[in-house]
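Please read the structure below before turning to the comments.
A single protein chain has been omitted from the complex, and every remaining protein chain is retained in its original position.
Labels run A and B following the written order; every chain starts at residue 1.
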Amino acid sequence: MVDKDCNLPQIKRLSALDGQIESGRFGNLKTEPGILIKENHPLSIVQLETRKPPTKDFLKVIKNLFEFDVPLSPNTSNVSDKTHIIWTGPNRWIIVEPETRDLTSLVKSQVKETTVAIVDLSHARSSIEIDGVMTRELLLKGAAIDFHPEVFLVKHCVQTTFFNLSALICCLDENRFNIFIARGFALDLWQKVQEAAEEFGYETL
Amino acid sequence: MLSTKNNQQTKRLSSGGLIDRSKPITFKFDGKPLMGYDGDTLASALLANNIKLVGRSFKYHRPRGIYTAGTEEPNALVALRSNARTEPNTRATNIELFDGLEAKSQNRWPNLFLDFMQINNLAGPLFTAGFYYKTFMGMPGWHFYEHFIRKAAGMGSTELERDPDAYDKKNAFCDILIIGGGPTGLSAALTAGRSGARVLIIDSSKLLGGQLLWELDQIDSKPALQWIESTLEELKEMKNVTIARRTTAFGYYDSNVVNAIESVSDHLPTPEPHTVRQRLWQIRAQKVIIATGATERPLVFSNNDRPGIMLASATRRYVNQFAVKPGNRAVIFANNDDGYKTAVNLAEKDINVRAVVDSRTHVNQFWKTKLEKLGVEIIPGSAVINTHGHFGLTGIDVASLSADQKSTSSQSTFMSADLLAISGGWSPNVHLYCHAGGRPQYEASVAAFIPGVRSQSEYPAGASNGAFSLIDCVTEGINCGNQLVTELGFSKTGFSIPQTDEPTVTPIKALWRIPGKGKKFVDIQDDVTESDIKLAHQEGYISVEHLKRYTTLGMGTDQGKTSNMNGHAIMAEERGEDIETVGTTMFRPPYIPIAMGPLAGRDIGQSYSAKRKSAIHNWHHENGAIFVDAGQWLRPQYYLKNGEANTTENMDVAITREVQGTRGSVGIVDVSTLGKIDIQGADSSEFLNRIYTNGWTKLAIGKARYGLMLREDGIVFDDGTTSRLSEDHYFMTTTTSNAASVLSHMEYCLQVHWPDLDVKISSVTEQWAAMAIAGPKSRDVLQKSTDEEDLSDEALPFMGVNQISINGIPALIFRISFSGELAYEVNVPADYGEYVWRRIMEKGKTDNITPYGTEAMAIMRIEKGHVAGGELDGRTTPDDLGLNKLISSKKEFIGRRLLKREGFLDPKRPKLVGLIPIDGKSRIRTGSILVKDPNASLPMPKLGHVSSGAYLSPTLKHPISLGLITGGTDRIGETVWATSPLHGETNEVKIVDPVFYDKQGERLNG
Partner (left out) sequence: MIRIKCPYCGLRDHSEFNYIGDATKIRPVSPELANDEEWFDYIYIRDNPRGVHQEYWQHITGCRSYVKVLRDTVTHEVLKTGLPSDDLLFSYEAEK
C-alpha cells in the first residue's frame, strides 16, 4: 500500500489549545510582563531515523532540501530560514516548520534510502513558545536543566521532564524558547506555564 | 489598634541594634495587643514587652520561656497566624515580626498561667523513659488510654482547612554552593566569586552576616558590620554570584543535590498577590561549602528549664542585634570563655551582671582585668546547682565543683537573678555533612563532634568544621574558596586574610552534667532528663540510636540541636566509655521542620496528575460526556442527554441507549487513547514474529491481525491489532493502559536483545485521532462521510486496512471490531479529529448515530467474550484465556519457553468462562470468589474468580460476567456461587460459554 500523494487538506487544523486560551495580560501587572506565551500552530513535523550513523548521501539530501546540516551532536539543532532540525535521539531527528507545504511527502520523495524511517508527527506535538526576560527563570521551575545563558545557548535543545511531562525544549533566541509537548498534554502544560508565570506577569498571544 | 503612646516595650534599649525604631509594628500574643519594631523576631519583641513565659513543656507542662535566639529553639514554639493559615510549632525566634502578626502559645489549657495538665509535673516520676509502653501497652484498653495520653503530651494542633496559599518549586545550578552567609560563607563567596566561578550563597535570614550581626568583633580595626556591608557590596557587583536570602538548606542528598526552602512570604501577613508563600529549591552544585556555623549547648543542672534561663549567645544577640534586655539581674554560667564575653556584652548594655560562674579553675588575665573594671564577680571552679522561681527565674544556687566534676560542695550560695546565661560550648552544625553521608568524629579539644571524611563534594568550613574563632572562620572560608575554584579549573585571586581583635582563648573543659538532685533537662523540648538517660542505661540500652528511640532524646521538631551532644556524652559516662566509642546518632533531613506545601508545590488537587485529552475532547465535553480517568487520559464514560442529571438511574439509561443504539443501528466511540506504534525497517516482520506469539511473515500488505504479546515468564502482557501498511512498514495498536510499557518493552528488545535488527519504532499515539464506528449501519454512515471511497467487502474485507480520504483529509481505516458488529476504526491526523467526528455525526443523523463511552464499550466486549484488563491481570496465560490458537509452534517468541513450565500445564488452572446469575437479575461483583459451597467452612476452597462484568447487558437483558474457573468451559452448565465476603454478597451463578452474543460472528458482516 503506497501513500497517496496528497496536497494539504482544505479543512482548518484545530490545535489542542483551540478555543481554550484567553489572550491578554495576567498575573503580576505591576511591571511589564516578564513572560510572553503563545502557541506555534499549525506546524509540519517530520521525524527521520536512520539505522546507523547517517550516510553522506542522506546528509547531502537534507542539506540540499533545507540548507542546513543534520546536527550530529545530542542536544543540538540547526536552523535555516523557517525550518528547524533537532536532534531527538541517536540517529534520530525531527524537522519542524510552519505548515505551508506537505513536508512529509517532500521528504519522502527526496530521501530514497530505504533504511531511513520517515514518520509524520505534525499533529502529535504541540508547540508552546515562551519569550520574555523571565523565561529562563520560568523554565527552571519546571525542568532540572541548567538554563544559564552561557550554558544553554541558542540552538541548544534538550528532551527532559518539564512540569512532570516529557518535553523537548529548544532555545530559539536569548530569551525565546520553543517547547514541544505531546498534543494531549498541551492544555495541561499551558496551564502550568501560566501558573508558574503568575509572579512575573505574563501575556498570552 | 495600639497607639504609640501605649508602647510598653519596657525592656527595649533606647539605642543600638539592627531594628528600625521609626517602623513600629503591632502584633498579638495570646490575644494581647503588643508592639515591636521592624527588624524584630517574635521572640525579641516578646522579650521587649517583658514576656518571658511563652509555653508549656511537652510532657510535664512546666512553664517555659525563650531559650535561644535562633533556629535551634526547643521551647518557644507558638501557633502562628489563624484559621486556615495556622502554623503550629513555629519557633518564635525565627519569625520575622510583621504588622498584624497573631501568635498563640501551645500545649496549655485553659491558658499559660493556669494549666491543668501541670498535674503531670507532680506525677513526674511516673513519666520516665518508656513510661507509656511499660504501663499501658498489653493492658486491656490501651486504645482507650492512648487517646488521653496523646492529648496530655503534645505540641500544637493543625488546621484541617485547606491552605489558601500557593507554593512553588525551582531548580538551581551552580559551580559552588555556599550554605550560610556568616563570616565563613561570605569569605568563601568573595574568594570564589572573584575567580569567576558561578556561586550561589544561601542564608536562612533576611540579613547576611551570621553571628557577626550581633557580636562586637572588629575586622581590620572596623566594626564587623562594616565588613559585612562592604563584602555584600562587592558580591552584588559580581554577575556570577547569586545571593538567596531567607533560604534554608534542609537536606543534602545523593549526587550533590541540596534542597532548600525559600520563605518568600513568611515575613508578610499574607503573600502579595500572584506570589507564593514558600518555594522549594533543588540545587545541583559541583561543590558545596557547608558554612552553617555551630549551635551553643546548654548545661545540664537541676531545674535548668525555667523561663529566664537562656543560652549565652542568645543573650548577646538580644542585647546587640535587637536592643532588648532579656533580664535585669544576670548570672552567667559557662565552661568556656564565652561566659566572659557575654558578661561584658550584657554589662555594657546596662544589665546588672552579678557573676560569671566558671566550671574551670583557670581564668584568663584578659577577662579578669576586663570584668574587674565592670565590677563583675568571677566564681571559678564552681557550678550552678539549682534554680528558683516558677513562671520565671528568681534566683540560683551556686556551689563549688570538685576537680573531677562528680560532686559539689555541700554548702551553696543563693544569688538572686532573673536571667541566667549558660554556655556549655559549641556543637558544629554537622547536619548537612551527615546527610551527605559523612560520619562526624569526636574532637576533645573543642568538646564536640566535627566533620570527618568527605563522602560527596561537601566541604565543611568555619564553625561547622569546629573552627570557632572569627579569624579561623574567615581563614577557612578563604582557603576553602581558593581550593574549590582551583579544583574546578578557575584561577584563584589574591585575597589577604583580615585581622581580628580576639583575645587568646583558654580551652573549654567538657562539662556534660552537674551533680545534684531534681529534674535536669537534657532535651528540653521532649522533656528528657538526665535520669531518663541513666534509666535507659540501667535497663541495658547501649546504642545511642536505641537511646534516642527509647527516651525520645532528640526526636522533637528541633531534632536535638541543643540536646544530642549532652545526651550522648552522658550515655558515654554511664557506660564508662569514651564519647568517640559511644558515637552520635545520624542526622537525617530535614534540618528544620518543613511544611508539606512546598514539597507538594503545585501538584495538588486536580493538578496532582496531568490531564491528557484526546483531540475530540471538546466535543465530548459539549455533548454531555461524563469523563472517567484512564491512566492520565480523560475518556467519556457515557453521555447524558439534555437535562439528565448524573444519577445512577440515568447512567443506566445512557448506557442502555448507547449499547442498543450501536447494536440496533450505529454508534461511535473515541479510541484515540489506544497506543499506536509506527514500525519501519527491513526486519520489521522478524521483529513482530519475536515479540508476538503468532506469526507475521505471511500477513498481506493492507491487512490487520490480532496479536498477543507475552512477558518472558509466559504471562500475557498485551494484545492489539497490527497492520501491514507496506513491505517494511507496520502500524501497531496497544491497549490504552499498556501503551507506554509496550513501547518501552519493544525499545528494550531492540536496544538490548537484538541491536542487529533493522527496525525503527516510534510512538504515533498522539498523531492520530481514532474513532470506531460500529453497528449494522456503520458502512452506510461512513460511506456518506468519505469522498466516494469503496468500502465494499471486496475493497475492504474484515481485517482489511486502507488509506482513504474524508473531505480531503487522509485517513487510515481499519475494518476491525471490538463490539462484534460490522465496524471500522478511522484514524485521522489529530488536528482534524474533531472535524471528522462532527462530520460522521452529521452524516449519521438519519441513522440515529449514538456516541458511546467506555461503559457501553466494555459491556459490548463482555457480551462478545473479548478479554481485556480484568483478564489480562498479570497472572493469566494464553491457554487460561482460550487464546491457544494464537500460539505459533513454528517460531521463537518472547515468553515461549516458560509457557511449557509445570505450573502452566496444571489442569486445575482457572480458565475463562461466562457467568450468569441464576435469578437473572443479581449483580455479580467483579472480584467475587467462585466457590462450590458457600456454606463450607473457612478457608473455603476457591474455584476461581469473577474478572469483569456488566451488571446489565442491554442486549441480553440480564447481568453477565466473565470469570476464570478451574475446569473452564468443561464446566458449562454447572452452577457455582460467587461470593464477596467483604460486601456480604453471595449469588448462585451458572457457567456458560464466554461468548454471550452472536457466537458465529455473523454481525461482523453487518
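Annotations
Simple rule for what comes next: a residue touches a chain if its C-beta (ideal position, glycine included) is under 8 Å from a C-beta of that chain, and two chains touch if they have at least 3 such contacts.
Because the structure is predicted, anything quoted here is derived from the model rather than measured.
In the full complex, the chain left out of view touches A, B. Contact with the omitted chain, checked across B:Asn83, B:Ser255, B:Gln411 or B:Asn935, is made by B:Ser255. Contact with the chain that does not appear here is found for just one residue of B:Val752, B:Leu938 or B:Leu982, B:Val752.
Although one chain is not drawn, the whole complex shows that of B:Glu712, B:Asp919 or B:Asp970 it is B:Glu712 that touches it. Residue-level contact of subunit B with the missing chain is found at 253-257, 282, 284, 437, 455, 712-713, 744, 747-748, 751-753, 755, 892, 896-898.
Residues 74-75, 88-90, 92, 144, 158-161, 165-167 of subunit A touch the missing chain (whole complex, contact as defined above).
Please note the rule applied: only the chains that are shown with their structure count from here on.
The part of subunit B that touches subunit A in the complex is made up of residues 166, 168-173, 198, 273-276, 282, 284, 602-603, 607, 610-615, 618, 632-633, 678, 680-682, 701-702, 725-726, 728, 758, 760, 762, 764-768, 801-803, 805, 807-810, 829-835.
Chain contact summary for the complex, subunit A toward subunit B: residues 1-4, 6, 9-16, 18-19, 27-28, 42, 47, 49, 51, 114-115, 117, 119-125, 137, 140-141, 143-146, 148, 151, 164-165, 182-185, 187-189, 191-192, 195-196, 198-199, 201.
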